[in-house]
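These notes concern the structure reproduced below.
As you look at this complex, bear in mind that one protein chain is not there, while each of the others sits in place.
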Amino acid sequence: MFGLDKKDTSMLIIVACLTLFAPFILNPFPTDSAMAQFNAGYPDLMQRFVIFGIFAIGFNILFGLTGYLSFGHAAFLGAGSYSAVWMFKLVGMNVIPAILLSVIVAGLFALLIGFVSLRRSGIYFSILTLAFAQMSFNLAYSVLTPITNGETGLQLTLDDPRILGVSATADGSIPVTSLFGLEMRSTFEMAIGPWAFQFNVGYYLCALILLAAFYLSIRIFRSPFGMMLRAVKSNQQRMNYTGLNTRPYTLAAFVISGMYAGLAGGLMASMDPLAGAERMQWTASGEVVLMTILGGAGTLIGPVLGAGFIKYFENIFSKINDNVLHSWFSFMPDGMEDALVFIVHPFIGKGWHLTLGILFMLVVIFLPGGLVEGGQRIKGWLSRRKAKDSNTSGETNPAE
Amino acid sequence: MSEFDASRRRVLKTGAIAGAGVALPTIFTASSAAAFTNEPTGGTVTLGFNVPQTGPYADEGADELRAYELAVEHLNGGGDGGMMNTFSSKALQGNGILGKKVEYVTGDTQTKSDAARASAKSMIEKDGAVMITGGSSSGVAIAVQGLCQEAGVIFMAGLTHSNDTTGKDKKANGFRHFFNGYMSGAALAPVLKNLYGSDRTAYHLTADYTWGWTQEESIAAATEALGWNTVNKVRTPLAATDFSSYIAPVLNSGADVLVLNHYGGNMVNSLTNAVQFGLRDKVVNGKNFEIVVPLYSRLMAKGAGANVKGIHGSTNWHWTLQDEGSKAFVKSFGTKYGFPPSQAAHTTYCQTLLYADAVERAGTFNPCGVVEALEGFEFDGLGNGKTLYRAEDHQCFKDVLVVRGKENPTSEFDLLEVVEVTPRAQVEYAPDHPMFAGGNLGACNPGA
Partner (left out) sequence: MDAILLQILNGLDKGSAYALIALGLTLIFGTLGVVNFAHGALFMIGAFCAVTLQRILNLSFETVDETQTDFLGNPLKVKTPYVEAWFGPEVGGSIIDWAVPLAILFAIPIMIGVGYVMERGLIKHFYKRPHADQILVTFGLAIVLQEVIKYFYGANPIQTPAPDALNGVMNLGALIGMDIIYPVWRVVYFFFAVLIIGGIFSFLQFTTFGMVVRAGMADRETVGLLGINIDRRFTIMFGIAAAVAGLAGVMYTPINSPNYHMGMDFLVLSFVVVVVGGMGSLPGAVLAGFLLGVLESFASMNEIKSLIPGIDQIIIYVVAIIILLTRPRGLMGRKGVMED
């Protein structure tokens, strides 16, 4: 189907199911239960899952295939966000032109940075990209404030021109982002017994774009171009000795992955029209590296999993406080309840960084191939249990 | 996979039936059954406390959170009632808000506008928070205020000192109890004139982002009006940790006052560096060299240690104040946590009480009702004397404290002493003052 082989098709279908039914999958607990704290099926977080998924997929096209580790990819995400918000400010609230512009701007920006940075390889390349991104961040935060609105981030205001739209709605508010009138924020809420599921227009737009992006990335991975990039990774020197200039290929990969980042940035701004400078900071660039490695660099689905993993911890664990803990453990005798709260306390709320750090270490130590390897091991373990004699553990290697 | 599919289909089917049966509340859209976003329907109401829990302002965020928990306890009738007893409005009964028990959710702003908005959004979309409050920097406050305006909930700003929060970025659904850069300037300038005379040359070091700029502008304008001369305004990168290369040029600039428009870690480091370079022992133009830190905070003063001694600045509130409200607040906070509250804790406690009181007086949680109840509201007994929530820009007007680093602190909390309580009239300004112009409050948005 779609020019994919059977395995890729089934993977695409799995991803499609996961994203389309995410409002159900991510809300497994009834709304009023104590476990509802772990529900992630609300529009903002679902949007973040897929947007960062797109970002990580794009990053993986560069890092997973060519091995070039860019430490400045957040710059393209930031550039994309800023261009999208400027479109909302100047032209109108339709998301299509904003997303298009953000992809184009990020692509051009990536072309420029990639052209310079790809003159070096290895860690020298990493530091060059880091330097460009940090420059962008520092300037966006200070000197470029007229364009970026600095610390606060670029926001919409009531007196933006919006030549193809209105500056303010009839009731005096800022208009909202929409796709030809279909508001990004409108949410359909469905209550089934104690469960409540939210279906958000913006999320589904992001999800469809994620599917397209994922499909494109499969095609790239399986194409001769992808093969060429992998050859660069395994031995660039040999490629050069055969008289082949690898630069155009790596540059193309860099620009494509920059455009993915721009797309993610544009979507982010479309869901929530604000572009903050910290989106370009090195920590943001580092985050996408972590997502990719954590999920499984070079695999197709890994980066998406990694993105979901990190965003889940950031948004869910940071919101657990002692009060919540007490309500969980309230069925226990007092002394035990307090003891448990005391033990768990450092890892939740303001300690969510600690939990994340520990999990990073555990995953890298025990699952060198990232979360994808974890999944494969579980799968292998299950199939071994089904048929003890058949040797199936090695059947699914990551796509690298 | 196939098993899963079957159960999913079943869910879908049930969903369709249930969907047909019940009214479908949608959030964020105009076609809704609810009167406003997150209308509390049960016996409880949820407030969202969005404070920095990681990053450089985590301690300040922790103190804000303590104050919020205390406020919730008092609203629900627990504890000794704190400032509810001294508050001039007596609408609050100690039985929650409008009879509904107050519950809260917490989140981490990370002092990043993006993360703060994500956290606030999850409170609104997932937890059904009807009011968001908190924050420890102006960028975050402005970003979250914008979000709350769009979503149709009330935003009660925490610690934010930039003029823009209630200036060019003001929003109808947003309210600020904390003071701002202009007020700092207006309160400090006369004190500085009395202390250091009117013939001074000032050198500004300013954190290079919007808050820093508005404060620099405010202080420079206020001091220049007294006859001071501003010799240079130098912007320093936010990420700077070592300020030596910015301090060194001050030595030979001819300036005799250094104004540090820095906050948090920046302020601790720049002040420490300035003292290291011996600026305080210098005599320039026949006058003692002086350092001014316009926005003081006790938590930061602690980081700078002995370097703050004798250095003047302004603050929103300080625990040594002796009015009834402050005493009651310090007592209940101190009894519960064992140390006195910071100004961040005070402002967030007040904001929670003010919101609850406004709901009580309006008789509804509807943001538009709350806005109406808060606009032009005049009250007393919350530690700052007679205070007005001005209708034009949703800024509180109250006395501003000028403080000085204490020479002989008796405890680790006793770092600042109040030099003067600048009366409210002196720090007031017109809503269309140039430093605050350009914004538009817009209309209150109840969401839904």
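By letter and in written order, the chains are A and B; residue numbering begins at 1 in each of them.
As a convention for this text, a contact is a pair of C-beta atoms (placed from the backbone, for glycine too) under 8 Å apart; a residue touches a chain by one contact, two chains touch by 3 or more.
Everything numeric here is computed off the predicted structure, so don't read it as measured data.
Engineer: Touching the absent chain in the whole complex: find that residue among B:Pro56, B:Pro190, B:Pro409 or B:Pro423.
Structural biologist: Touching the chain that is not displayed is residue B:Pro56.
Engineer: Which residue among B:Ala222, B:Val259 or B:Leu299 touches the omitted chain?
Structural biologist: Of all options in B:Ala222, B:Val259 or B:Leu299, contact with the hidden chain holds for B:Leu299.
Engineer: One chain is left out of this view; which of B:Gly94, B:Pro249 or B:Gly376 touches it in the full complex?
Structural biologist: If we include the chain that is not displayed, B:Pro249 is the one touching it.
Engineer: Touching the hidden chain in the complete assembly: which of A:Met93, A:Leu356 or A:Leu371 does that?
Structural biologist: In the complete complex, the chain left out is touched by residue A:Leu356.
Engineer: Which listed residue (A:Ala16, A:Ala34, A:Val91 or A:Ile127) would be found touching the missing chain in the intact complex?
Structural biologist: Looking across A:Ala16, A:Ala34, A:Val91 or A:Ile127, the contact with the absent chain belongs to A:Ile127.
Engineer: Considering the whole complex rather than only what is displayed, give the residues of chain A touching the chain that is not shown.
Structural biologist: The list for chain A reads 63, 67, 69, 116, 119-124, 127-128, 130-132, 134-135, 138-139, 141-143, 236, 282, 286, 289-290, 293-294, 297, 346, 351, 353-354, 356-361, 364-365, 368.
Engineer: Which parts of chain B face the unshown chain closely enough to count as touching?
Structural biologist: Touch with the absent chain occurs at residues 55-60, 62, 208, 232, 234-237, 239, 241-242, 244-246, 248-249, 251-252, 265, 268-269, 272-273, 276-278, 281, 299-300, 302-307, 319-320, 330-331, 334-335, 340, 410-411, 413-414.
By definition in this document, only the chains that are shown with their structure count from here on.
Engineer: Please work out the Cα centroid separation of chain A and chain B, and write it as a whole number of Å.
Structural biologist: 32
Engineer: So in the complex, which bits of chain A are touching chain B?
Structural biologist: Those residues of chain A that touch chain B are 14, 21, 24, 39, 42-45, 48, 138, 141-143, 145, 149-153, 155-159, 168, 171-174, 176, 183, 185-193, 197-198, 272, 274, 276, 278-279, 314-315, 318-319, 321, 323, 349-350, 352-353.
Engineer: Flag every residue of chain B that touches chain A in the complex, lowest number first.
Structural biologist: Result: residues 1, 8, 11, 14-15, 18-19, 22, 24-29, 53-54, 58, 61-62, 65, 69, 104-108, 112-115, 117-119, 121-122, 125-126, 137-139, 142-143, 146-147, 149-150, 164, 169, 208-211, 235, 237-239, 440, 442-443, 445 of chain B touch chain A.
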